[in-house]
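The structure under discussion appears below in the form of structure tokens.
Heads up, one of the protein chains got dropped from this complex, but the rest are sitting where they should.
And then chain A:
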Amino acid sequence: MRVLTTGKAAMLNGLKGAALAAALALSPLALGLAVPAAQAAEGSVAIPDARFQHDRMLGTFDRGALQRGFQVYKEVCSACHAAHLLSYRNLRDIGLSEAEVAAIAASYQIPDGPNDNGEMFERPGRASDRFRRPFANDAAARAANNGALPPDLSVIAKARPGGGNYIHALLVGYEDPPPAGITVMEGMHYNKYFPGHQIAMAPPLNSDGQVQYGDGTRATVDQMARDVTTFLAWAAEPELETRRAMGIRIILFLIVLGGLTYAVKRKIWADVH
């Protein structure tokens, strides 16, 4: 059973040391196999493995989930969370057409300028624009969110121990009312998987059918959480599929090259043994 833990980043690092020892002692494989060996830290909740197909060694992104996930991000998350490293043109990668991307971009008013009169203005977005930020600056974001700053989601899947599994768990991990004996502070919400269990973000996905999927998928809370997590995993590592495809070819090539090199070595050394 594969589990990762909330918080206690240092625990993971210690395991990395141990895993590295194993890797040095045994083989490159040991490094890969040591990943699922992570164990729960004291007092924190184990994050369930959501079994995303892109988390497998050679997995790819589910295109349907990516597009649905973008819809969830657009209609729910982006009200508070920026993803400023993404451009609208990047959406071509999740399977949207050029016209669809242009339409999505044009539906946003992007600040631009100054114009010839020295004034800032807003214009419809273009495919080359970065995703529009919901707030002008961090102070505005805090002011609108009870003092809490909604983090930028561009690389969030790389920036949390547990990655996508953690994000998925967090999105479905709210409990209202909180478990007996726990008092949640004013304006905070109980979440089983958030470090410290008290999170300022209200449950963003709270009822089935909150988003109307165009492809007929039933929009349960879990489905929406899975879809948006897939989208965020892509946002953090848009190169993932290219990288793995290239990796397979390079490693296969190197194995063949290694075999040939070893054969030549044996031949050259044959007369001196």
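The definition used in the following text is that a residue touches a chain if its C-beta (ideal position, glycine included) is under 8 Å from a C-beta of that chain, and two chains touch if they have at least 3 such contacts; residues count from 1.
Basically, contacts and distances are computed from a predicted model.
As stated in its UniProt record, the chain not included in the shown complex is "Cytochrome b", which appears among "Membrane protein", "Cytochrome b", "Fe-S cluster assembly protein SufB" or "ABC transporter permease". Residue-wise, the contact with the chain that is not shown comes from A:V155, picked out of A:A127, A:V155 or A:V184. Considering the full assembly, A:G258 is the residue among A:G95, A:P111, A:G209 or A:G258 that touches the omitted chain. The chain not displayed touches chain A at residues 7-18, 20-21, 24, 28, 31-32, 35, 57, 85, 90, 151, 154-155, 158-161, 163, 195, 236, 238-239, 243-244, 246-248, 250-251, 254-255, 257-258, 261-262, 264-265, 268-269, 272-273.
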